[in-house]
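Below you will find the structure I want to go over with you.
Of the protein chains in this complex, one is absent; all others appear in place.
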Amino acid sequence: MVEQPTMVKICDILEESPGVKTFFFQNNLPFVPGQFIMVWIPTLDEKPFTISYIQKDIAAISVLKRGEFTHALHKKRTGDLMGIRGPYGRGFDLQTGLNPCIVGGGIGMASLATVIDSLPDVTIVQGARSASEIIYQKRFPMMKLCTDDGSIGFKGTTVDLLKELLKTQTFDKVYTCGPERMMYKVVELCKNHEIDCAVSLDRYMKCGFGVCGQCDCSGQRVCIEGPVFTSAELSRMEDFGKITILKTGERAILYKH
Amino acid sequence: MVEQPTMVKICDILEESPGVKTFFFQNNLPFVPGQFIMVWIPTLDEKPFTISYIQKDIAAISVLKRGEFTHALHKKRTGDLMGIRGPYGRGFDLQTGLNPCIVGGGIGMASLATVIDSLPDVTIVQGARSASEIIYQKRFPMMKLCTDDGSIGFKGTTVDLLKELLKTQTFDKVYTCGPERMMYKVVELCKNHEIDCAVSLDRYMKCGFGVCGQCDCSGQRVCIEGPVFTSAELSRMEDFGKITILKTGERAILYKH
Amino acid sequence: MMSNVTLSVNLCNIPLANPTILASGILGTTRELLKRVAENGAGAVTIKSISTEPREGHKNPTVITFEAGMLNAVGYSNPGVDAAAREFTKLQDINAPVIASVIGTRKEDFSRVVEGLSEAKFSAIEIPLSCPHTPGFGLLAGQGTPDATFAITSEVRRVTKLPIFVKLSPNIPEICTIAKAAEDAGANAITAVNSMGPGMIINIDAQKPILSFKVGGVTGDALRPIAVRCVYDLYKAIKIPIIGVGGISTGRHAIEMMMAGASAIGIGSGVYYRGIEVFKLVCGEMTQWMHENGFNNIHDIVGIAHG
Partner (left out) sequence: MMSNVTLSVNLCNIPLANPTILASGILGTTRELLKRVAENGAGAVTIKSISTEPREGHKNPTVITFEAGMLNAVGYSNPGVDAAAREFTKLQDINAPVIASVIGTRKEDFSRVVEGLSEAKFSAIEIPLSCPHTPGFGLLAGQGTPDATFAITSEVRRVTKLPIFVKLSPNIPEICTIAKAAEDAGANAITAVNSMGPGMIINIDAQKPILSFKVGGVTGDALRPIAVRCVYDLYKAIKIPIIGVGGISTGRHAIEMMMAGASAIGIGSGVYYRGIEVFKLVCGEMTQWMHENGFNNIHDIVGIAHG
């Protein structure tokens, strides 16, 4: 195998919300929930995206329109090509027979969606700033929603909602993806309840296969050892929730960059 | 696989005749009778030699002392290293259930020895200039011998002896290796008796794997398409029995070089 | 279905049924082998390089492979111009144009060989000024400079009307300057590239370099990205066509090289990787890809990666 993008045809596009589109493409790569691919737009750039749908011969990524690259992706139409390479990374370790809770913040839901597809009977918490940012509502009708402005569901953060839920029930495992500060709080909360977490981190990436060192988080390569880490691992990773690494390689306080 | 010599230890040396030594080495290459290896003496040279013994985990080459390279080989002792790469070439197509005759001239017997080992009930003709050049006498006690000087066996060439044999019996197939002029005559004789021949050719070789073009015989690469050719193939190869190619690539009349 | 796709190219007014060319030094020792390569689908074939005098070349080992390609120091073994003139006759019986490869130590050698081969019906003359492992020739004789390239090309131009292909080394940072010197001296095409390096492979159990000449030129997969970059750069720098050579063994490789700017492509080590039928295989794969991607004429992909 060579680590080079293969051009795939976008065979379907789904508008998940005003800001999020899902791009379906045919392929037969052996994806595991939580793994990601590097998506290439020739001459523009290449960025990591989680696989958000895994079907027979078809997979998809769900993309939040944010900067230059995701704007360009959002302009793609059915039939257009994009380059992909992967799958990369260590995905979620799915333990069936447990009573898990999924906690997704914003586009973080994208990497949890295939976990939900793979596990029976999960509790799902999705948080967003407001109703218009909620995704996958038809796909997972049973989701418990929360928004910062209360425009739908519980008014508050996913952490607040999870705290509420934990008053009346208990979970064996929490799968979470979203803004790192949110995930940090989820992990802290779960620590108090002795619940194991599986957390998917986001770092700027270059190679995706463990040589460039760009995606470091306390000596762990998010592209290889991650993107999913367990609570136990995170407890040894000082940078978690605090520090990220910029394109230059400089350390930066999370959310200040 | 890479086409590079591997150093093997010579684990035994057998003197087959005053001029011929057999060098045994451990290996587990998948040899087919008639195939050859390139033997490397570091900083000196590299030449092709037929595998003359195929045993479980052990193989051997039998080498006639001729020029600089084979003199150097003959100086090797048990425990010394030599480089080998291969196996190369298309070996003998062994048809059991036939009534075959083996016709070997001089060191040509080396590539026929493993054919004899593989086939039951073969008639074997070995020719040499004189008794001292006969090899494998203990290995194949049933051999019919002939010498130019009559010092042992039939006085005459292998072709003469084969002609004699054909007066009283018939063969379905003749396997032959030896001086090319001898083999040419064997093929001619067999043509008259409608006997198929399998003939192992000798050409100067460089790569051994079909790229350099050095071993050409009428458009056939002796290292890949050969060294074994059938009568039918040889009938389309004008150079057979007539022309060889020198190190420079120049055509030369066989036995004039 | 695929009847609309044509691979035929016109290279310096030489019509080729397809853009694959047997590279010099691979199987080009005899007329019969050239014929066989042509029967296996090559659009053109190149003979092994010929010098004024016969040469035995380096001792064995002369050609080995490694994980990423091939290493050779054959040392320009060849029978010399007189024997070559006897060998390469009746070229019209070969079902593809035949290119003569001509080498020399001094520039007069080149013209002597070209004149010596003038009776044979060669379609073009290729002059490699770029061998990295033969004393007296190519890089080891200083032929890889703009001045030497200009002088040798002019000398060959003086004695032949056939198209001249100047074959360059990938080693030299100023490959475009040298190509321009060749163009200025009347070359009709640039062959890019010859083997790179030299490189060395040591057998650690023998504690010795494997090639008898110790070092040799690197070809095959290892060379391909370097060759593609050379062709890409040359395409911007010169007007004459480019024959892209280096690491091609599949249709995708061939298309990549042509997208970089090659009008035709050479195959050498690919004969090892996929057998003598590599030419047919590559052409089949090119046709298939063109068909699937809506290209009818191979010409339309030349240089397209610059767009």
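A, B and C label the chains in the order they appear, each numbered from 1.
Following the convention adopted for this analysis, a contact is a pair of C-beta atoms (placed from the backbone, for glycine too) under 8 Å apart; a residue touches a chain by one contact, two chains touch by 3 or more.
Model, not experiment: these values are computed from the prediction.
Enquirer: Using the whole complex, pick out the displayed chains that touch the missing one.
Expert: A, C
Enquirer: Just name the one of C:74, C:201 or C:264 that touches the chain not displayed here.
Expert: Candidates C:74, C:201 or C:264; residue touching the omitted chain: C:201.
Enquirer: Mind pulling the chain C residues that touch the left-out chain?
Expert: On the chain C side, contact with the omitted chain comes from 66-69, 71, 139, 171-173, 196-202, 204-205, 207-209, 214-215, 218, 220-226, 228-229, 232, 247, 252, 255-256, 259-260, 289, 293, 304-305, 307.
Enquirer: Extract the touching residues of chain A with respect to the undisplayed chain.
Expert: Considering the whole complex, chain A reaches the absent chain at 2-7, 38, 40, 42-47, 81, 83, 85, 205-207, 209-214, 216, 218-219, 221, 245-251.
What we mean here is this: only the chains that are shown with their structure count from here on.
Enquirer: Quick one: do these chains touch in a line, a ring, a star, all-to-all (complete), or other?
Expert: Other.
Enquirer: With chain centres set to the mean of the C-alpha atoms, which chain is at the far end from chain B?
Expert: With centres defined by C-alpha atoms, farthest from chain B sits A.
Enquirer: If you average the CA atoms of chain A and of chain B, how many Å lie between those two points?
Expert: Spacing between the chain centres: roughly 67 Å.
Enquirer: Please report how many Å separate the Cα centroid of chain A from that of chain C, as a whole number.
Expert: 51
Enquirer: Counting in whole Å, what is the centre-to-centre distance of chain B and chain C, each centre being its mean C-alpha position?
Expert: 36
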